[in-house]
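Coming up: chain A.
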Amino acid sequence: MAELIRYRDDEAVDHPAVTVDSFLDQSNANAVRVEPGDDARALIPHLTQLKLVEVNFPAFGDGRGYSSARILREAGYTGELRAVGDVLVDQVAYMRRCGFDAFEPDAALDPGDLAAALDRWPEVYQPTGDGRQPIWSKRHA
Partner candidate 1 sequence: MKILTGNDLKSGAVIWWTGHDWSLHVEDAVNVGERADEIARREEAARRVNAPYAIDAELRDGRVRPAHIKDRIRALGPTVRPDLTLKPADPEARHWVI
Partner candidate 2 sequence: MYKYDQYDQQMVDTRVEEFRDQTARRLAGKISEDQFKPLRLTNGLYLQLHAYMLRVAIPYGTLDSRQMHALADIADRYDRGYGHFTTRQNIQYNWIKLAEAPDLLADLAKVEMHAIQTSGNCIRNISSDHFAGAAADELVDPRPYAELLRQWSSFHPEFSYLPRKFKIAVIASDTDRAAMKLHDIGIQIVERDDALGAAFYVGGGMGRTPMVAPSIRDFVPLDQLVTYSEACLRVYNRYGRRDNKYKARIKILVHELGAEEYARQVEEEFAHLLGQGVEPPLAELERIKTYFADPAFQDASNDTIDRSDPDFALWVDRNTVPHKREGYVSAVISLKPVGGIPGDATARQMHVMAELAKSYSFDELRVMHTQNIVLPHVRKAQLYTLWQTLEAEGMGAPNLDTIEDIIACPGLDYCSLANARSIPVAQKISERFAETGKTAELGELKLKISGCINACGHHHAGHIGILGVDKKGTENYQLLLGGSEAADTSLGKITGPGFSEDGIVDAVEKATDVYLRERSDGERFLDTYRRIGMEPFKEALYG
């Protein structure tokens, strides 16, 4: 397991996340792991209780986790949103845009490539809840 990359200042949760099913089954856990087939909306009533949501990417081509992330952020979740699993350096910029602020990839990311990827896009076409101003908004400022 590669090391945890975080873009947050608070203390990281240091215990394992539980599955969505066991969390909803009256767990008092504060860390949960969302699998691609899980409905992230099921967590919405419990967001204030959560400090960490891990979104698992068993295969990098399975893009359901991007929607899960946005849904949680749109619902007001402010805790850590961590992408885990088959997370590649060419995906982290899009993941950041969808609200992820931590990464725990199976294979280590080259720090130079990571920095370049996150630094690359000075402008964006869409608002995605990450606070960045879309191009259309700048055009009509």
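The candidates were selected such that all candidates are chains of the complex that A comes from, given by their letters.
Just so we're on the same page, a contact is a pair of C-beta atoms (placed from the backbone, for glycine too) under 8 Å apart; a residue touches a chain by one contact, two chains touch by 3 or more; residues count from 1.
Computed from a predicted structure; not experimentally measured.
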Pick the one that touches chain A in this complex: which of 1 or 2 is it?
-> 2
Flag every residue of chain A that touches candidate 2 in the complex, lowest number first.
-> 36, 60-64, 66-67, 70, 74, 88, 90-91, 93-95, 97-98, 110, 113, 116, 120-129, 134-140
